[in-house]
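So the structure is just underneath, and the comments pick up after that.
Of the protein chains in this complex, one is absent; all others appear in place.
By letter and in written order, the chains are A and B; residue numbering begins at 1 in each of them.
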Amino acid sequence: MNNSRSAESRPVRIHGNRRLFLYYWNRTKQNKLAIAGLGFILFLILLALIGPFFTADPTHVDFAERNVPPLGFSTEESIYDIKTNAFTVNLIEGTWKHPLGTDGKGRDMLAMLISGARISLEVGLLATLIAICIGALIGVLSAYLGGWWDNVLMRFTDIMMTFPFFLLLVLIIFMFGPSLTLIVLVIGLTGWTGAARLIRSEALSLRTREFITAARALGASDARIVIRHLIPNVASLIIVMATLSIPGVILAESALSFIGLGDPSQTSWGIILNDGQKSLDTAWWVAVEPGIMLFFTVLAFNFLGDGLRDAFDPRSNLDAR
Amino acid sequence: MTDSTILEVQDLKTYFFTRRGAVKAVDGIDFSLKKGECLCLVGESGCGKSVTVLSLLRLVAAPGRIVSGQVHYNNVDLVHCSEEKLRGIRGGDIAMIFQDAQSAFNPVLTIGDQIAEQMTIHGSIDRQAVKNKGIELLKEMNIPEPDRVWDSFPHQLSGGMKQRAMIAMSLSCDPKILIADEPTTAVDVTIKAQILDILHTLKEKRGMSLIFVTHDLGIVADIGDRAQVIYGGKSIEMASVSEIINNPGHPYTKGLIACLPDSSTDSERLASIPGTAPNPIDLPEGCPFHPRCAQVMDICRHVVPKQTIISETHTVNCHLFG
Partner (left out) sequence: MRKSWLQGYILKRLLYAVIIAWGIVTITFILIRIGPNSPADKYLANIAARGQDVAQVTAAIESRYGLDKPIIVQYGDYLMHLAQGDLGWSFSTSMPVIDLIGKHWIYSFQLIFLSSLLAAIIGILLGMYSAVKQYSKIDYIISTFSFAGISIPNFWLGVMLILLFSVKLGWFKVFYDTTLPLLSLENLKALVLPVFTLGTGMVAGYVRYTRSAMLDNLRKAFVTTARAKGLPERTVIGKHVFRNAMLPLVTIIMFDLGSIVFGGAYLTEIIFGIPGLGQISFNAVFANDYPVVIAITLIGTFLALLVNLITDIAYTYFDPRIRYE
């Protein structure tokens, strides 16, 4: 066997390996939907970062400009005139000043949606990060301590997994008051079960593999084995899992805000939607727009996650067709 | 087609269409099968012999497709006939057994269900008669406790048992032709002997024709009447088994024979053919064997050799005989 062949068939370390990154990137690139998803997510991040510099203050209330429809649409507003004792009908048309319209308090929808994008991304990324860290810790501990500890940790994981998660969220937020920090913490602190199980089973199967035994024989410490071997080996699984769990987190925060338990000091999509639901007959766009953003964001993460899973899965044959 | 010919294959080509291009798994195979004979298709793994037999009954799954050729059976062209007609022949007139009985049985249905299903689809209605015949067949295959096996799931049987049950299933509709796709590759030596014995007896007793796919020339010598050597998806030599063994024409066949362990000499080392089987996605121009051939000539690199008749029972596709 010559040298170039053996380099290809050797198990490759993940961190710091540019070639491997390129390999996975090339596999991901074949999936157009995944790339579209990635594009949308990047666009959203950009929007959340620089959007606020170009739009109005999302909390600015202006009753003179309330319920302005989006550009290209118009609505009729009937106003009761006390002098003539009759309704006068006003035609309101969308303006460039508020391209996506305004809500019932005259707040600019575009500015609110951009603020919502920031919150959704923050919640999604932070809560997932917390969940993955806890999951990794519990999974690795469970696998390496084994025995009694493994049993206790896994039974605890089972309980957390069985717990009606959304009810727990509603309960805690109601008890301790709606704040974004608390929402992120609760989602992060309850959402780690999947990651813990995955990482535990991966760690258990790794323990028996030859290269770990070899590392042991060479005197590597457990901590070193975890950092140098286990984590790189489960990295792809974690990336896929994280990408696919972000939309769930975003949806949970929105649903919570939607039922009135959102952080009132923040303009999240769920909160806008909650307002919009109450004014479906006068200003439909207030309910429609945040939902569309939510839908495309979730779709984008799902597309990307799916593409990554296929790319990381050595069994998936991307060549067939 | 002479009277004794039961199946005739002409210029069969089956390609797999993938993103990287067409994989020419079968690229021009001709042979005929006579009544009551055992024809062996011989070749290395990946030479296209399994795809050939799958193509006979149009069992190649997408992205594979039969791109040309004819398979004549009983005045019907199996490549072009209707689905309905074909289904009557599949499992009825022409039955098939596979390499790995473990995965060839449906894991969630009992052996009995799966045998009975085949008989029912080909017209047997009486459930009790079906079961009796099925158990009779299992018994004929030397399966102990056939009643118990009838109600067993595949995972409850040993590999050899499964293979024999598979043969029983294939015989359930009294086929005229049995196609066996490497039925002895996945079983151990004693089972292998048993299975070959069963197949041999069946051929003799029922007058059934047998197409036997194998890479093992030992088996060919054991059970075969004639042999067709396949290389790179093409027929390269066809002869009676004794001629193939004693007087091989094609350099590739010669190589295969040389690979056989020979008990008459004390030589410890087995000969081998240098190089590897060709990549079917990028077959070499000319004769597919030329990159590995010791007697390669200039013409071999450019022109596909035509069939040359050496004797009444021996043809070879090689420029050495041109």
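Here are a few things to note about the model shown:
Assume a contact is a pair of C-beta atoms (placed from the backbone, for glycine too) under 8 Å apart; a residue touches a chain by one contact, two chains touch by 3 or more.
The model shown is predicted, which means the values in this text are computed figures rather than measured ones.
The residue from B:Y73, B:F105 or B:Y231 that touches the chain not shown here is B:F105.
Looking at A:S142, A:N233 or A:N302, the residue that reaches the missing chain in the full complex is A:N302.
Only one of A:I130, A:V226, A:V240 or A:A287 touches the absent chain when the whole complex is considered: A:A287. For the options A:L125, A:V170, A:L185 or A:L206, the residue in contact with the chain missing from this view is A:V170.
Only one residue from A:T102, A:S142, A:N233 or A:S254 touches the chain missing from this view: A:S254. Interface residues of chain B with the unshown chain, by the touch rule above, are 54, 57, 59, 61-62, 83, 87-92, 95-96, 98, 100, 103-109, 117-118, 121-122, 153, 155-156, 169. In the full complex, the hidden chain is touched by chain A at residues 33, 155-156, 158-159, 162-168, 170-172, 174-176, 247, 251, 254-255, 258-259, 273, 276-277, 280-281, 284, 287-288, 290-291, 294-295, 298-299, 302-303, 306, 321.
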